[in-house]
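As you look at this complex, bear in mind that one protein chain is not there, while each of the others sits in place.
Presenting chain A:
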Amino acid sequence: MSNSTTIFEVDNVPDPTDFPSTDVAPGLRELDEALRCSICGELFQAPLTVSCGHCFCSLCIRTQLAVKAECPLCRQSTSEFYLRKAQTVEDAVKAWNIARPYILQLCREEERRKAPVTPPLVDEGIEFRSPKKRKRSSTPDDEVVEIPKPTSSKNAQRSGLSPTPASGSSTPQVVPCPVCQRQVSYSIINQHLDQGCKSTSDFETGSSSSGSKGKQKQDWRKLFSAGEGSTSSGNKGKGKLKTKAKVDDDASPIPKVAYHTLKEKRLREMLADHDLPNNGDKDTLIKRHERWALLYNANLDRTPTDRLTLEDLRRELKKWETERQTKRQAVTDLNAYQKANKAAFNQLVEAARPKKPPTKLPQSDSPMSLNEVEEVPGSSSLTALSSPAPDPTVIVVDEE
């Protein structure tokens, strides 16, 4: 995360703007939007409805309701008690996950057909940065070639666009799984989804997790090597993971815990009961168990066949802990950077610093300490971005 270019190149985050705007492809963006959770912005994962009828991912709304007992959209008061499984929405999302890459493919073909003269400026390898590419339809190039939209779209349908998405040259080889976010080969994405995001392929890149492997907590490493070692001598044990039991149909949710009443020893036992690491201070233990309960209970809101294994959930939990640590690290780096540029920041730091030593600060006693975002003074040289995209491979039309 050292520079912006890396961030914006590495991650393809699908969103409704992947589709052409409504004048070009009526309803597609809106459909994609409607199937997304307004908290995380992803396509619903184990969608639940709140009493008001609004829908969110199980994990998102459970996490939020633990903070505030109201619907985040309409603020009607509610609680976990009123959460209901939105089976129909889940089915719709499942189908949309499969249809989405295909429809994006059709949109690309359509766009290419409309403007055959304009060579694609985007490298095919990063093709599904299509949200930006689509903007070319509003560039002068396209305005010259005026084609009546309704006619051309009908033509496209009649011209018998290839029913198999694999035939297009721009078919993405690897797409991020809309459910588990892993990189999955396009050709097996359906299979992968059908199997509830189990590791079905060699195409799943371990890049995100392998990068952080070195920083793994000792106890996490022990945990995984122990679990996998017991069934396989290989250190990866991928094949064995598949045979790990999924969470049963009749598994029951982890009940609420009044953490403040518990002794640290009891917390460690509870974590051990779930085969979770039990190192760290009490706050860490509570956070870990809390998050585990959320992940575990949200997983139960998935259709049984789509549920992740406990092993997967532990991986998720580990990822969550690592992210919290990395974030802290990243800000430390920023601080270091600012120290290196002290001259430029001196003035700002002075301005931002309290005039007296902060002895009796109005402190929030929130357990989610925000130490990691402290001491970041603003940059003194703010200039409007003339070109908002630092990444030259992304085509963005600057709308003034």
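Observations
Throughout what follows, contacts are C-beta pairs under 8 Å (C-beta built on N, C-alpha and C of every residue); 3 or more make two chains touch, one makes a residue touch a chain; residues count from 1.
The definition used in the following text is that contacts and distances are computed from a predicted model.
Of "UBC core domain-containing protein", "Rab3 GTPase-activating protein catalytic subunit", "Ras-related protein Rab-18" or "DNA methyltransferase 1-associated protein 1", only "UBC core domain-containing protein" is the UniProt protein name of the chain excluded from the display. The residue touching the chain not shown here, chosen from A:112, A:282 or A:324, is A:324. Considering the complete assembly, chain A touches the hidden chain via residues 1, 3-4, 7-8, 11, 13, 15, 17, 38-42, 60, 63-64, 67, 72-73, 75, 131-132, 135, 181, 208, 323-324, 327, 330-331, 334, 347-348, 351-352, 354-356, 358-364, 368, 370, 372-376, 378-385, 388-390, 396, 399-400.
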